[in-house]
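Missing here is one protein chain; the remaining ones are kept as they sit in the complex.
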Amino acid sequence: MDLWRYISRRLVQIVIIFFVILTVLFMVFRLAPGDPITRMVDPDMTPEDAALLISQLGLDQPLHVQYLYYVKNFFVGNFGDSFHYGQPVLDIIKHRLPNTILLFTTSIILSALVGVFLGKIASWHKGKKIDSGMTIGALVTHTLFLPWLALLLIWIFAYKLGWFPITGMVSEDIWLDPTSGLWQKALDVGHHLVLPLGTLFLFHFGSYLLIMRSSMLETLKEDYILTARAKGLTEKVIRNRHAAPNAALPVVTTVGLSLAFSINGGALTETVFTWPGIGRELVFSVSQNDYPLAQATFLLITLVVLISNLVVDVLYAYLDPRIRY
Amino acid sequence: MRIWIPGSGIKRDTTKGMAEEKPQRRRIHWIANFQEGWSIYKQNILGRIGLVLLVIFALMALSSFIPPLIDPMYHPMTGVDPVISSSTGPSLKHWLGTDFMGRDILSQLLAGARIAFMVGVSAAFMSIFLGTAIGMISGYMGKFVDTFLMRLAEVIMVMPTLLVTLILAALFGQLSIWAIVLVIALFRWPGVSRVIRAQTLSLKQRPFIEAAKVAGASHFRIIFRHIMPNVLPLSFLYMTFRVTSAITIEAALAFLGFGDPSTVSWGMMLQWVWKTGHMFKAPYWLLPPGICISLITLSFYMLGRAMDEVLDPRLRREG
Partner (left out) sequence: MALLEVENLSIGYSTKKGFLKAVEGVSFSLDEGRSLGFVGESGCGKTTLGMALMGLLPPNGSITGGKIILEGEDLIEKSEDEMRKIRWKKISMIFQAAMNALNPVKRVHDQIAEAILTHNPNLEKEEALRRVAKLFQLVGLPENRMRDYPHQYSGGMKQRAIIAMALSCNPRLIIADEPTTALDVIVQHQILEETKNLQKELELSIIFISHDISIVADVCDTIGIMYAGQLVEYGSREEVFDNPMHYYTRALISSYPTLSGQKRQLLPIPGESPNLIEPPLGCRFCDRCDGSGDSCKIGPPEWVDITPTHRALCGLCLK
């Protein structure tokens, strides 16, 4: 089926793009003031450890050899050691990545689904109060400044009302207690997830709502909707089974196009909520001049964006048969 | 979309009934088109609100020079009230209160407006300039140039602008405000260029371009004299969206602590509130900058939507 050909073509494109970014990062690191050795080797390391690291990363070799070492190290997972944590970078990001994926994917899926649903309803009742209300609400929420929205939500719901914890992903007492069950731990994470998820959700669902709304209004003017009416179908069936599947396609495209933008928001949210993900780690490492960690987290985030792009493309191909056949 | 054919002095046959226009008539057409566009714009309530808000912000920016002239203690960065050295609430002397160092919040807010416009407009302008040029060249030239530029655009689009700026800050040290503007512009052009390229591709097929080619116009001339005027309205539309993203990126950077320390922007103000632990205690300090950033984003967005209606007749409301 053409779907596999399509996926493999996209996969190849993504790999190429990633390599380009990898290479550009390599060059930028070399171009910046200062030398790469001080950048990758912790000044507090013992000379033996430093020498070992330098040979592992090939920092004493000519440039083109360095590049080969660089690429190989990326695939092997050797990013050097974090200055701040004193541990291999790989260990740190291994733990952070799932947290980011949890927050990122749930926020996108939730805001897309709700945005599509509400946008559909808004187009239904075009011109009436419910439509204006939703449109204005969407307009306002998606122009709010994200970190500020986060601070507001913390202030109201965590500080004043005390419903949710202010920061972090877990409560230490539950996780450190050996008698806590899996369900308890999961609930705890969920409890901590509400505010950051809520922030991202509020920020993103607005644009999906607006796009779905205008897409539905366009779709309802199409000829096949007239056919559906002529066949004697009820309005509800027409909107849900004929119009909505077509109208939702531009939303999927938009999700794909704005993934880089969404991850910006993800990093900001993680920072404000001290959610231990790779976004926050990137911000933190930059402020600490922890170059190995910064480089690795940046590359990983780019990879996350690229893979999400692929997922969205595949989803679109699945939903729109005109691409597949 | 209206098509302007500049009176270029080249003799050409009347294609589709469009005759060569004398320069004066062209100017009058411009005015007439602008007036019509304005009347459509005025009808859109979003556009009106957006414009009003923007005027308010512009006034804020302009009046940011006033407070320090009244009294040096009102200077946003260095002004220190001899009496107050901590964060206090609104008072007669300080209408919005003071920050943790005793500096006046209102004057900081006004200065922030100035920075917002500066960053927003210049970054947007640069990215639009780049995006339009690249879009036109890409669409017009086709083949290798097109493929190369569009692949480049793809790579850039995948990278999250904010995080890229962070990495650059890590490597090159503290970035000045103009460096930030430049980086934003360099990473924001792909979105515009795609749209401009599509428009260029459709314009390329039109008879008046063929006519120009036949008359012997060089590629350069065709692009800048014939295609650009028809593509510019779209560029301006996208500029409004670019301004908002530039302002938000600068604010986010400042918020995270990577802004230019010699400037007072709204993002910087939020950073101070946050980092000095005042966010729960000082709503007079927390709320104004956030509201300003959000409102200016909203107003540019509304401006953009109203302009969209002017440019695309299909969006205009029926009866």
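We just call them A and B in the order they show up, numbering each chain from 1.
Criterion: a residue touches a chain if its C-beta (ideal position, glycine included) is under 8 Å from a C-beta of that chain, and two chains touch if they have at least 3 such contacts.
Here the structure is a predicted model, which is why all the values come from computation and not from measurement.
Only one residue in the set A:R9, A:K160 or A:R229 touches the chain that does not appear here, and it is A:R229. On the side of chain A, the interface with the absent chain consists of residues 222-224, 226-234, 242, 245-246, 319-322, 325, using the contact rule stated above.
FYI, only the chains that are shown with their structure count from here on.
Residue ranges on chain B touching chain A, taken from their complex, read 154-155, 157-164, 166-173, 244, 248-249, 251-252, 255-258, 270, 273-274, 279-280, 286, 289-290, 293-295, 297-298, 301-302.
Chain contact summary for the complex, chain A toward chain B: residues 17, 20-21, 25, 28-29, 32-33, 139-140, 143-149, 151-152, 154-155, 159, 257, 260-261, 263-264, 267-268, 271-272, 279, 282-283, 285-287, 289, 291, 294-295, 298, 301-302, 305-306, 309.
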